[in-house]
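What follows is a set of notes on a single structure, which appears directly below.
All protein chains but one are shown at their positions in the complex.
Chain IDs A and B follow the sequence of writing; residue 1 opens each chain.
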Amino acid sequence: MLEKEILKEFQEVVGVENIDDGEVMTNAYAYNWCIEFVNYMEDKDPIPFSPIPKAVLLPASTEEVQKIVQLCNKYSIQFKAQSTGLGPWNQPSTDNSVILDLRRMNKIVKIDVKNLYAVVEPYVSGAQLQAETMKYGLNIHMPGAGPMASTLASHTSMAGPGFTSPQTGYSARNVLGTEWVLPTGEILRLGSLGLKNEHDWYSGDGPGPSLRGIMRGWVGTKSGLGVFTRVATKLFPYPCDTEFVLKGHSPIYNFKIPNFIRAYVMDCKSFKHLEKSLLRVEEEEISFICSHMSSYAIMAIFSYTLESLMDKMAFGSMKSPLLVVIAARTKREFDYKQKVMSHLMEELNLINIIGTKYEPESLFYAECLRTNLGYHGFIATGGFQSAKGQCDSAALCLRAEMKNVPLKQKFIEKGVIANDFGEGAWMTSYESGHFFHMEAPTFFDQTDIESVKGMGDYMEESNQMDLLGHLGVPFFIEGDKLHNHWGPRLMNYHKWLRKIKKTFDPNGISDSGFYISANDGGIKKRD
Amino acid sequence: MIMNNDNFLQNLTKICGSKNVSQDPEDLKEYSKDLSFIKGKSPLCIVWPSNSQQVTNIVKLANELKFYIIPVSLDSKFKHHGDSLPKKDNSIILNLSRMNKVLSIDRKNRVVMVEPGVSFGQLVPILKKKGLRLLLPLNPTASRSVLATALEREPITIPRYHWDSSDPLLCTEVVFGTGDLFRTGTAAGPGTIKQQQKMGQAQVNPMGPTQFSPFRIIQGAQGSLGVVTWATLKLELFPSTQKVYHFQSDNIQDLLDLQYELLKYRLCDELFILNNLNLACLLKQNPQEISELVGNLERWNLIYILSGRGPLAKDKISYLEGDIDEIKAELGINLSAPKVKISAKEILHFLNEPCNKPWRMRFKGAYQDIFFLSSFEKIPTFISLMDANNKKDFGIYIQPINQGTSYHIEFDLYYEPESDNVVKTIKEKILNVGNQLIENGAFFSRPYGLWAKVVFSLHSVETIAALKKVKKIFDPNNVLNPGVLCFDD
Partner (left out) sequence: MDEEEYQKMIKRCVRCSVCKWIPQVQIKSQKYASACPAIDIYNFHPYSGGGKIILALAYEMGRIKPSEELRDIVYKCTECGNCAVACKYMNVLEPLEIMMKLREKLVEDGFGPMPQQQLYTEAVKKVNNPYNEPHEKRLDWIPDDINLNPNAKILYFAGCTSSYRRKEMAIAAARIMNEADVPFNVLQGDEFCCGSPILRVGDKDTFEDLLNKNLDTIESKGIETVVFSCAGCYDTFKVDYPLRRKYNFEVKHIVEFFDDLLESGDLKLSKNVPITVTYHDPCHLGRNAERYEDWDGDSVQLMPLVSINVPPKPKRTGSKGIYDAPRKILNKIPGLKLVEMERIEEYAYCCGAGAGVKSAFPEMALKTAKTRIEEAEDSGADIIVSACPFCSTNLQDGILEKKSKLKYFDISELILMALGLEPEKLKQAIAEVA
């Protein structure tokens, strides 16, 4: 709870009905997915609750956010901003904190059709934004987290890989003008948004160096360096006809498949051939989706219940599956892309099981377009999270996946994570194959203490393997403990990160639990 | 900053070797001026390091002895923006031209690793032999540094390959102003570059390491935050077929509308608009030929290229043409081909090959360029502003960038350099026009020269403050290229 005088000041900013410091509200906001094993990795009780914040606030505007941040500085209370709030990165690392739930900031500020970008506030979900941009024949980049996740959060603060990345890139690379409340309370407007005369959203860089460089890297700062209140993000051509009609009822709708869309699922039979195939397909610049995933995941994206997924396990395990979806606006474009795929399949000796062994439900195509693939596979045990997350060449990703197999199998044999044959992986192409990332979705039972511990141990060992094996940097290298461990082997980047934190957040007000603290408030390493 | 003179030259010589340090007056004179209107000071010496260790040692020395470093990639003969001129006493020129190795070319991952001294003239033909191409700016000079061009965020001619404003720059090795060596992106590790490459890594992800992206801070910094000693750059595969389309109109809106549709659906490769003067300068070599061609071209010229590769190249071009014809029919615009024959070969030549001397110097021997970013709607406004000044001697180049989310607009002011009066007039005009553009919302994201001060004065104070904080982190003693951007105000 907040002290009365402090509560009053916050109430004056957001209104009495938009702040709650009661036991019920603050406890509810302390809960999140995956916090149990994050707690375990930090030597805390592996429960799904983080430290309980003092209060939860619902600001409605950038100005309110600014005032809240100023008050936090005044009273030395940390803040943690969240929007749709999926994941432990939304949780405060101390009980001397307030949560800013940005739900009331939910405007699509503009869709600029001629300049091919949209400007959104934090609580606009990917599906909402896509539904609006489709009206103009345009599409957005949607992260793999799903269409219910915040577009702004993905672009400014989290990660950003997506199924459609061959055509829509990575969230961090789609950022244009950005409005950013710094931890000190100033409002920073990046790029052309900072012009005094006729500011606009079309550029996020300059003048001179780009401050996007301190805003985020491969992953974002997760509220560790202020609050992003608006962002402009690039728009892309919608890949096919925008008519999006579903009939029938949940969960297996009947989707009117657009004219020019087609899926290919091919077994490359080895990592080596998979690498070759990925690169060749992407060189031709025809794919809307180009992903490698484990055979388990392939079956998951074609099933809609856990039971039907398990049915498909008997389908036969593919060794190195490759999913390619092509889509086109016109028949001539579609004919060309199909012809290219035909040639490629001949060149690479690949067979498409779609149309031969298997025909997906029409809903599969809707979920490709809405980036909502395979969710049932992820909740087979109740909980899941991805280890790995490195991004560079296809070869690196596949090597990381290959090395991960025996490690994962070790934990599978212990019975603490689910058996996906050890190959559980998702790898996707970016920008027509210029780089790839790979992550290893891992399924655990969040209600089983041994499974939670096992998941935590697996993540740690996986990280360590990547570090010592020169296999790139996984997604979740964050927080003092991990930065202190990784930094010395990566050009001491953590020292620069710390300087940035110290400079821009001198009072240490923006929660650094999933970023870095200025003074190395590192958490004790577990024995 | 007060320089400590003790053993200054000896230290530099010890680091680089005597052959790589010069105080020759002619050399010093060359680096104290360029083709801009900025007045530079004479440097103390020129230093040519051979590797990143030497660069590191020099930067550390600068911090210790308190002198300034102006990084320069290649020769400054054609430099136009004043950014590499010493603005303070006690400056040295750090000439990186002898670090000129093409470190690796990776066809599989479509990436090249180069040192700063590698020029377009050097690299383009090597890549072509391997079936690869750089993402080029518009007809770069052969002697220009490939790496420096990428560091300047110079726009490339293929907007659909411009996935991020930073492209084609990927990873870098950089010496910050503190003297610390750093590698950005996935090049940071874990492992040495060799160890990374052994694991299949190709240094193609520029983001990171982890939660920041320092490559973005170095880019656009005009050498004032770090000295880059190598970088990886994106490559594309060289098409086997390139079909050139050239349309003209005296109404720029028709061309803008068409190029928007091509952009929206990512239908073509190279895509840009030039006025008749700039197109003529690109195509012809001397003033007479240029003037003659200008007279035979409509004011506005849209050029786009459809390309294909391999056995299905023709199929690809055929479907693209079909889609584009449909778009043109829907738009209902009637565009003419040029009256005078301009061969595809001529156009492809300036698109695919660097030029020996800056093409902008062909018309009158000298030029000044004003360039900024704009939204689609404001392009005609900015053109009208320029027209109000003087239509005749301006070249205009309009380049959609960053997946079509903004436009690089460039006005090239041509003049004869010999006349002092003309130079004075041009200088006034540049300032005047620049100020007008800034006041009307032109975004000078790459501020150089005379109007840099105005650019920052009309930008938000929070941005300036943040940039200065970044400078304080990466170059706390301001040893790198002081006087550029906003860091010294």
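Following the convention adopted for this analysis, a contact is a pair of C-beta atoms (placed from the backbone, for glycine too) under 8 Å apart; a residue touches a chain by one contact, two chains touch by 3 or more.
Everything quoted here is computed from the prediction, not taken from an experiment.
Colleague: Sort by label and list the shown chains the missing chain touches.
Modeller: Missing chain, whole complex, touching shown chains: A.
Colleague: Out of A:P92, A:G383, A:G422 or A:G513, which touches the unshown chain?
Modeller: A:G383
Colleague: Which is it among A:P147, A:G162, A:G433 or A:G513 that touches the chain not included here?
Modeller: A:P147
Colleague: Decide which residue listed in A:F49, A:Y136 or A:Y358 touches the omitted chain of the complex.
Modeller: Residue touching the chain left out of view: A:F49.
Colleague: Which of these, A:A28, A:I351 or A:L468, touches the one chain of the complex that we don't see?
Modeller: Final answer for the missing-chain contact: A:A28.
Colleague: Check each of A:Q128, A:T330, A:Q409 or A:N507 against the chain that is not shown and name the one that touches it.
Modeller: A:Q128
Colleague: For chain A, which positions touch the chain that isn't shown here?
Modeller: 18, 20, 22-25, 27-29, 31-33, 47-49, 56, 58, 84-87, 101, 103-104, 108, 124-125, 127-129, 131-132, 146-149, 244, 246, 248-251, 253, 255, 305-307, 310, 363, 366-367, 370, 372, 375-376, 379-383, 412, 415-419, 443-448, 451
FYI, only the chains that are shown with their structure count from here on.
Colleague: Indicate the whole-number Å distance between the mean C-alpha point of chain A and the mean C-alpha point of chain B.
Modeller: 33
Colleague: In the complex of these two chains, what residues of chain A are touching chain B?
Modeller: Interface residues on chain A, with respect to chain B: 112, 114-117, 137-138, 169-170, 172-174, 176, 182, 186-192, 194-200, 202-221, 224, 234, 236-237, 279, 283, 329-330, 332-333, 335-336, 339-340, 343, 390-396, 398-399, 431, 433-435, 466-473, 477-478, 483, 486, 489-493, 496-497, 499-500, 503-504, 515-516.
Colleague: Within their complex, state which residues of chain B touch chain A.
Modeller: 108-110, 153, 163-166, 180-183, 186, 188-191, 195-196, 198-205, 207-222, 225, 234, 237, 260, 263-266, 311-312, 315-316, 318-319, 322-323, 326, 373, 375-377, 402-406, 438-441, 443-447, 455-456, 458-460, 462-463, 465-467, 469-470, 472-474, 485-486
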